[in-house]
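The structure's right below; bear with me while I get my questions together.
Apart from one protein chain that is not included, each protein chain of the complex appears where it belongs.
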Amino acid sequence: MDLQKILNEIYKEIKPQLGKGKVADYIPELAKADPKAFAMSIVTLDGESYHIGMHETRFSIQSISKVYTFTMALKMYSKKLYERVGVEPSGTPFNSLVQLEYEHGKPRNPFINAGALVVTDSLIYHYKDEFITLENILNFLRASSDVSDININPSVAKSEMEHGYRNRALANLIKDFGNLYNDPMKVVETYFKHCAIEMSSQELARSILFLANGGVDPLTNRAFLTPTQTKRINAVMLTCGHYDASGEFAFHVGLPGKSGVGGGIIAVVPGKMGICVWSPPLNAYGNSYAGTLALELFTNKTGLSIF
Amino acid sequence: MDLQKILNEIYKEIKPQLGKGKVADYIPELAKADPKAFAMSIVTLDGESYHIGMHETRFSIQSISKVYTFTMALKMYSKKLYERVGVEPSGTPFNSLVQLEYEHGKPRNPFINAGALVVTDSLIYHYKDEFITLENILNFLRASSDVSDININPSVAKSEMEHGYRNRALANLIKDFGNLYNDPMKVVETYFKHCAIEMSSQELARSILFLANGGVDPLTNRAFLTPTQTKRINAVMLTCGHYDASGEFAFHVGLPGKSGVGGGIIAVVPGKMGICVWSPPLNAYGNSYAGTLALELFTNKTGLSIF
Amino acid sequence: MDLQKILNEIYKEIKPQLGKGKVADYIPELAKADPKAFAMSIVTLDGESYHIGMHETRFSIQSISKVYTFTMALKMYSKKLYERVGVEPSGTPFNSLVQLEYEHGKPRNPFINAGALVVTDSLIYHYKDEFITLENILNFLRASSDVSDININPSVAKSEMEHGYRNRALANLIKDFGNLYNDPMKVVETYFKHCAIEMSSQELARSILFLANGGVDPLTNRAFLTPTQTKRINAVMLTCGHYDASGEFAFHVGLPGKSGVGGGIIAVVPGKMGICVWSPPLNAYGNSYAGTLALELFTNKTGLSIF
Partner (left out) sequence: MDLQKILNEIYKEIKPQLGKGKVADYIPELAKADPKAFAMSIVTLDGESYHIGMHETRFSIQSISKVYTFTMALKMYSKKLYERVGVEPSGTPFNSLVQLEYEHGKPRNPFINAGALVVTDSLIYHYKDEFITLENILNFLRASSDVSDININPSVAKSEMEHGYRNRALANLIKDFGNLYNDPMKVVETYFKHCAIEMSSQELARSILFLANGGVDPLTNRAFLTPTQTKRINAVMLTCGHYDASGEFAFHVGLPGKSGVGGGIIAVVPGKMGICVWSPPLNAYGNSYAGTLALELFTNKTGLSIF
């Protein structure tokens, strides 16, 4: 399979779609993104990499960061983590508050905001300090992407803090149920900060090789997770990775993946490769419009969909 | 891969688990099932079949029937079906009523009861009569399993009718929103009847070969669906096939599948085979306890999980 | 206080408002009502009566009937009734299903539809037959109004049956929770029938004298309820009598009252009189537009508001 050729074809087919959709504008920092920007990167288990577009340009990874914090928490707490956060799909966003109330503050999965807040809280609880927690999250991303200068964009984090009232409502409600161990404001702030990490498509594709390889980075042989834990993360990505369009993504793309409102999407082909695509304008469900299409083209062309 | 040998191993390992869990007893007819009953069948695309246990004993397929009615409706209405029923996971059972209310009577997916009722209604609307509808559902199952005498157990259907108040509540609520075209009681009755169809594990495994083969029965070459529609059904089975344990099933088994409270589970290995397992006692989520374990053993032993 | 003079003043002031609002049209039978029709009747504890408008014209009493069925059930079951239905306000209509689910099938009060269905069920359970139940409801109204020929309009009842899907959904959901003892369809049908009773404003005003007199009809000395039970009914009317506008009604009118979508409203001045007003067009909350205004004029002119 000539992956570069396939990427080139995708690039050609996707170009007329660039600019369609709507760049996230709930904070000014994200609204500045170039609606025509596009990148797609593939890194295979043997370390070969293939790219199209602006694959070296960093963007705000946003909710993609939840995959890494979930990975870290699963490594720390193993199955005990599931006492605080579930692994099932959650239905509509409307349900998030209803479900938290009905299920006594236990979020349905680590990829809805409520769940990601609990995961972040579990990391702060472990590291005992939010700055050390952030440093460890960054170090995890630096290690898994094998790039040393990955950092947070402080103006994005600040901008989130100024608008993130719903996340604060969630954090305080979870705290009221006793399922946050730290101050809710600190948890929200740490959460916003790890969402404000910036990486390029090639760095992200590289960083998820361990998820395509049973938990072990195939290039450094560093073991991040057990094979069973890795399977768990991929399963949760498949069933819950795209908010209220997870079913659509499973159908169209058919790969475990996770999107962010910065326009990035990562996807894992188990046993084979990590993929990242980036295009800022989002579809109605808050996932990258062109990015979703590009991944659909990819699995159609390669037959690598799980279905 | 020696599938018979793998089945034999599974049988040996699963035997100590038989009887664990709880046979569905909300209707007397289901409560009569033998808690130690067990069967597992595999049919490959080339027509080879492998079995262990009581593979010729018929049982109540219950919600497994939703896969076939969804197939029929998708063939009839294609994408227009999604105007009436979604393809996304639904969260907790509690949400079913809240979501119907909040989303104006459009169920989240065809595998929750509300969605299956809309699908059944769409079939009755097409065939213009509920008896003709049932005959066509039976004929579909007869054709896809290549067995001519598949039938409904009338006492199971009657028993469901006598206890199915929640389904009637759902049907009447959907009707109130204008998303049922027929009398709600007729729809519920037709739904209970197709849930009361009885088949054996070997018949069910055989009947889903078309889902493992892009919509075409590989043994008769009969085309039931397009490849894209088939992908859709498999994707919905993976994300929504096991109620509130769909995420767990995706993790443990990693195959598109659908369970029924009669203790049956079907699973599709795309491009390879259809599988059916049967054991009446259910786990806490209403899925066959031993059946889920057997499928997990299967994907662990064969590496056929999608993750 | 010259009550006839006050009624005449109200009549004059209310005339320009007649026709404003919207006649209930969810069933054809109610849609036929004359939007300019108006009547107001007062009957005092000493038997004096005062009227304006079409006070002898009968109209569909609809939800006003819930006051009488609640009275009958409270007499039968006393405090035990509260095990099946509460006495607290319910919030939005949207909540009815959510609350039933969250509170396990126990409706919040006897004046929301769910609660009235439970009350009707309790009457059928007592009388062991729905026809005998209806006959007893009619007899109660005949006795309390001292009029022998009060009856059900069968075409209104039939029309309700053909459209009442939401009430059927409620009844089946309550049944699923075990809080209906009879067949939900029979309960719904009996409920629709007692809602389809027709009475005039003078008959209704007369029939509630016992609620203004501690449970005893002051003209016949017949005791329908104890003083405590009477206080309960008046309290529930004040806090829950007007759906989602109970707070508004308490403010504007300040009397225990109950409205129906037929355009009727009854109101009790404890220790003094029964009042009924009728005007078919409804305001946004489903209560008679001109009727609410007329009652507000009445309490403003007489100072008989409880506040």
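Points worth noting:
All chains are identified by letter, namely A, B and C, in their written order; residue positions are counted from 1 within each chain.
Keep this in mind: contacts are C-beta pairs under 8 Å (C-beta built on N, C-alpha and C of every residue); 3 or more make two chains touch, one makes a residue touch a chain.
Just so you know, these numbers come straight off a predicted model, no measurement behind them.
Shown chains touched by the missing chain in the whole complex: A, C.
Summary of contacts with the chain left out: across C:167, C:234 or C:288, the touching residue is C:234. Contact with the chain not shown here comes from a single listed residue; of A:173, A:253 or A:304, that residue is A:173.
Residue positions on chain A in contact with the hidden chain: 94, 97-98, 101, 165-166, 168-173, 175-176, 184, in rising order.
Listed for chain C, the residues touching the missing chain in the whole complex are 86-92, 94-95, 98-99, 102-103, 108-109, 230-232, 234-236, 238-240, 244-248, 250-251, 254, 256, 270, 305-307.
Note that only the chains that are shown with their structure count from here on.
As for how the two copies chain B and chain C face one another, over half of their interface residue numbers coincide.
Set against the Cα centre of chain A, the chain with the most distant centre is C.
Computed centre separation for the pair chain A/chain B is 32 angstrom, with centres defined by C-alpha atoms. In chain C, there is no position where the chain touches two or more neighbouring chains simultaneously.
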